[in-house]
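Excluded from the complex is one protein chain; the other protein chains are retained at their positions.
Moving on, here comes subunit A:
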Amino acid sequence: MGSASCEHVAAFKSLYRLQPLHILHRKLICPHSEFFSREAISLLKCMLCRSRRGKHRLHACLHCVFIGCFEKKHLHRHQKATGHNLSIDLTFGNTHCASCRDYVYDDDFEKVRLACRNGHRNGIHQNLPVWEPEKIDLNFLGQHAKRLTVDGRSTLGLRGLVNQGNTCFMNVVIQALTHSPVLRDYFLMEKHPRCSPSEISSCIVCEFSQIFQEFFSNENSNPMTPYRLLLLVWRNSEYLAGYEQQDAHEFLIAVLDMIHERLQPRIEGGSIDLTGHAERSIIDQVFTGYMQSNVVCNQCGNISQTIDPLRDISLDIPQVPSASLMDCLSKFTKKEQLGNASKINCKKCGKRQESSKQLTISRLPVVACLHLKRFEQTATGSRSKVATPVSFPKTLDMGPFMSSARNTSLSPEFCDSAHYKYELFAVVNHMGNLQSGHYTSFIRQTSSWFRCDDSLITKASIEQVLNSEAYLLFYHKKSIRF
């Protein structure tokens, strides 16, 4: 690891110190105020050709007052004439040495650049600097050489879950959540500070943090048992307690709610802060979308619109020969006549009128959980399982089901379809019937799929996944590379 600097910079520093550099950064590269910004804009052009284009790569001479473009060699013309060899790239603040014919990274110069740049970023509310490690960071990394990444070829992120006695419904939900984008990163970045020893046994977020550690620390390849989570959920939800098979979908909703509630900001005294100023919980940020319900009066056409939050979409399965997920979603967003028996009070007409109702999605969540209603209670009170196979895609386009799509005044090119593309990353399956059933799941890591059957984790193919019966489908926004 040779020096990233050069003797020419060293020579310059001994003559002029860091003052010229400071001025250039503060005035031209990262002006800290509105006034300096305006001043900089007027100065930022090549003195020989007046070009302002980023493509021409303007540089400022470090030795004198000169700004010239790199691409058209106007900087070089100046340097040849004067013998000045150091210049600063005005877009990024990097130092170029003409004698070495390369960009150099002197420690002292870097300190000035980073301080100025970070100060500027804080000013415009961008607090995430690019990772530019210094010597101390590199030494630390050198001493700790173990590197773990989630890719499709290693076992990192995979772990079996012991069935504690009909707890497969819980295991499939844990598998789906530990492999959910954004949620996974939240837990691995330890965004939830660990609770005090007295609180930790009642904190579901701390418990999930622990589960994430068990999955991603690559320490143990034996199956793990989420027994503390079981107790926590039982303590919290009376109707989920009890040794018997539960519904995985109900469990998912209960757990998401428990985590969300636990993360609600509390004011002094422990009660929830209802001012609404706090940031949304990670659960809302990841799973919560919004659904629009339009009730239209058949008589006068008056539209009554409500928007409600939702963390999953429960879909009826249409009884057609080869039902697809698109069929289910179409049925969900279809305009329905409410009929004579369910007249709605129309504000415009002033009386009850026959109306139609239509549901559409007004805002999509980062992770869309689609629930196929396979466990239906019939009119007689008995329950049965709807085992109709429903085909579902690897990539789902939610565009046709959006509220904006139904608005006919918008032309197609204004609906940016890229935002509505979703990628499948987890599938929960139920095998058997109500009397004796078993849950298994498929999860995806990068491009590899795995089958999770309690403690048994095996590699699976996309064909196996797409041919499964599907009860819960988890899709994530395509624009999040995961």
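By our rule, a residue touches a chain if its C-beta (ideal position, glycine included) is under 8 Å from a C-beta of that chain, and two chains touch if they have at least 3 such contacts; residues count from 1.
Assume contacts and distances are computed from a predicted model.
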Considering the UniProt annotation of the chain absent from this complex, which name among "AP-3 complex subunit beta", "NADH-ubiquinone oxidoreductase chain 2", "MID1 interacting protein 1" or "SAGA-associated factor 11" applies? "SAGA-associated factor 11"
For the chain that's not shown, point to the residue among A:50, A:101 or A:147 touching it. A:147
Candidates A:53, A:80 or A:280 - the one touching the absent chain: A:53
Checked against the full complex, the residue among A:37, A:82, A:201 or A:305 that touches the missing chain is A:201
For subunit A, the residues touching the chain missing from this view: 1-2, 4, 53-55, 57, 91-92, 94, 102-105, 130, 132-133, 138, 141, 145-149, 151-156, 158, 160, 162-167, 201, 218, 221-223, 225, 227-228, 230-231, 234, 238-239, 241-245, 250, 377, 381, 383, 434-437, 448, 450, 454-459
